[in-house]
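A protein chain is absent from this complex, but the other protein chains hold their places.
The letters A and B name the chains in turn, as written, and every chain counts its residues from 1.
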Amino acid sequence: MVAFLIRRILFLVPVLLGGSAIVFTLIQLAPGDPIDVLLGVYSSPESRQALREAYGLNDPPYVQYFRWLGHILQGDWGISIQQRVPVLTLVMEKFWITLLLTGAAGSFAIIVGVGAGIVSAVKHNTWIDRVILVVSVFALSMPSYWLGLLFIFVFSVQLGWLPTGGIRSFIEPKSTLDVIEHMIMPGIVAGLTPAAIIARVARAAMLEVMRLDFLTALRAKGLSEGAVILRHALRNAMPSIVNMTGLQIGYLILGGALFVEIIFSWPGLGLEIYKSVVGRDMPMMLGLVLFSTFVFVILNLLVDICYRIMNPRIQSE
Amino acid sequence: MAAPSDIVSTSPGSTQGESNDPWRRLRVLKNHKSIVAGAIIVSLVVLAALLAPVLSPYDPIEGHPIDRLKGIGTPGYLLGADQQGRDMLSRLMWGARSSLAIAVVPLAVAGLIGLVLGSVAGYSGRIVETLIMRGMDIVFGLPPILLAIAVAATLGPGLVNLMISLTIVLIPPMTRVTYQVVVILKEQTFIEAARASGASSFQIIFNQILPNSVAPVIAYATSLAGAILVFGAGISFIGLGIQPPEADWGRMINDGRSMLDLKPHVSTLPGLAIFVLAAGFNFLGDGLRDLLDPRMRL
Partner (left out) sequence: MRYLAMGLTVLLGVAAIVATTAIAQTRTGGTLVVATTNDTPDLDIQKYISSSQHNALLPLFNGLVEKDWTADEAFHPIVPGLATSWSVSKDGKTYTFKLRKGVEFHDGTPFNAEAAHFNFQRMTNKKHEYYDPQAGNTATGVLKGLKGSKVVDKYTFQLELSQPNAGLIEAMASLPNYYLHSPGAFKKYGKDGIGQHAVGTGPFKLVEWVRGQRTVMERNDKYWGKKPSVERMVYRPIIEPAARAAALRAGEVHIAWDLPVDQVESIKKDPRFNVYLRGIPATKVIECWQASGPFSDVRVRKAVNMAIDRKTLAEVILKGTAIPATQLYGIGSASYDKTLPIFEKFDPEGAKKLLAQTKYPDGFNFFIITSPENEPVAGALLAYEFVQANLRKIGVKMDIRVRDNAVFGETYMRAKADDECVTFDRGYDTDFILDMGYYGGQCAPNGLNNQCYKNAKVDALMEKAYTASSIEQWRDLHRQAQKLIIDDSGSFPLVHGLRPMGALVEVKNWLPAKAWLQFPGYARLDK
């Protein structure tokens, strides 16, 4: 286990270096000469050259990369062009808001996904199983940005049950659970695809486990079917389910929630990425991507470790 | 996007064992309703896209301002008209082209690159393997959706740039899946036999490994096509992909967004189209996977 941890953590170094190198390359490829921005197109070649020297833009790319990396490590992520505020400050502000949405969507995905997966496995090859499978394909195929629009139209504009977007009300809140109300629609829409994927994995894992003999033995011992399924089968299927759930939540925070945030004006990382893309605010956008890479990599590590702890079989490998 | 790990154990042996009698194969399809459903949906969309120049009643770009926002079933506009008075049916048919391109081209290109990289890595082992696979792990360690958006934003809007950005994020999973297939293949007896008969590594990769890994890789690619379509159209939806006046489903949803409650058809129809085509791909992908690997049947 210790060896695994060390290996896994050491591997973070090349991944983070590689990831930041990709982001740095994108910065370089982005259209527009920074000098143009600073001096205007009609500036003299001499003054341009002088400024290039001053900013180190004539150094070889790898030198520039490590200098940039140095800034990143010291917390200097540049300034957002649109908002004139340090990128890192903004990113941290928005991260928690996205995490909140991810919490809502993740809870929905886990409850519905694991539930549907178990039911489907227990009722294997019945019509219930088939309906769940078909519905899961539909959920996988649903464009969240479209479903979100339909939800707003039906539940907010037509029925007036839920707020259209944002994170809280300004006119008197309809109930004390104001933020929860704002989380319901985005949470469900963002959680739908992960729910479908978790359901499919949970079903497969359960079916695999339910083929094993020890369950029959337990049943023979007189354990109720519910106990057999929930206490024994599910526990054995758990590692795969947790693994996939972790991955899905990673995808959710770092991208999956993007469209949902845009549709529901949820002021998190996704909406910020959208605004920086539309506004061609490259420092902001690449800062967001870099930050997401860090989070994604660490989350993957945590998922791996969980999987290890829960699945003693792998340890002996 | 689904992680590739959910179909890792694609076993290549299954295609080998089946009978070559074509009739039996067709009968097999009867047990795979999901393939049939998927294939029908996808072929219909392909047909609509191919025949758009012949069948579409109007030019997809030319607007008739006087007929703007006409509802479904208006004479002359079977599926209504959009905010510039352009025929929705024609735009949906033409839009099928870019949607199919978004879903298929990046997967095909990434699939080809992945096949080559994955086979080489899986077959040769050692340093080459480490270099390729660790390199892929690095790219795979980046959040794919954000990476694609960042690349698309850097390259600028347009169909080709959108396809490039999707291809880049698809190469690592395609390579990984090929690699996993090849590692299993390598131990099979017919490869041993080829090696014993004196074939070079190059010959083995191209004559034995590649042909035998194509099927599972295609199955995997198909299972991703739906997700790629939904995501790619989403990029157009936020304004980074295909630009007006070109017809594109993602873009069209956005066009109709401001009048969803009044003229729902403008935004609902293209959304439905994405949903149906993605479902088609997903059914097809599920079915192919079942066919190739009954153990993983869902």
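As a convention for this text, a contact is a pair of C-beta atoms (placed from the backbone, for glycine too) under 8 Å apart; a residue touches a chain by one contact, two chains touch by 3 or more.
Small disclaimer: the values here were computed from a predicted structure and weren't measured.
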{"item": "Selected from A:G19, A:G106, A:P143 or A:G256 as touching the chain missing from the view", "value": "A:G106"}
{"item": "Among A:G56, A:G70 or A:G160, residue touching the chain not depicted", "value": "A:G160"}
{"item": "Of A:V134, A:L150 or A:V278, the one touching the omitted chain in the full complex", "value": "A:V278"}
{"item": "Hidden-chain contact residue, picked from the options A:A50, A:V63, A:V85 or A:A217", "value": "A:V85"}
{"item": "Interface residues of subunit B (partner: the chain not displayed)", "value": "61-63, 65-66, 68-69, 83-84, 157, 239, 243-245, 257-263"}
{"item": "Positions on subunit A contacted by the hidden chain, ascending", "value": "36-37, 40-42, 81-85, 90, 93, 96, 99-100, 103-104, 106-107, 110-111, 114, 152, 156-157, 160, 163-173, 176-180, 183, 230-231, 234-235, 238, 242, 265, 267, 271, 275, 278-281, 310"}
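Methods note: only the chains that are shown with their structure count from here on.
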{"item": "Geometric centre distance via CA averages, subunit B-subunit A, whole Å", "value": "22"}
{"item": "Contact footprint of subunit A on subunit B as seen in their complex", "value": "1-3, 5-6, 134-135, 137-139, 141-147, 149-151, 153-156, 226-227, 230, 233-234, 237-240, 250, 253, 257, 260-261, 264, 267-268, 271, 274-276, 278-279, 281-283, 286, 296, 298"}
{"item": "Residues of subunit A defined as touching subunit B within the complex", "value": "11, 14-15, 18-19, 22-23, 26, 29-31, 133, 137-138, 140-146, 149-150, 152-153, 157-158, 197, 200-201, 203-204, 243-244, 247, 250-251, 254-256, 258-259, 262, 273-274, 277-278, 280, 282, 285-286, 288-289, 292-293, 296-297, 300"}
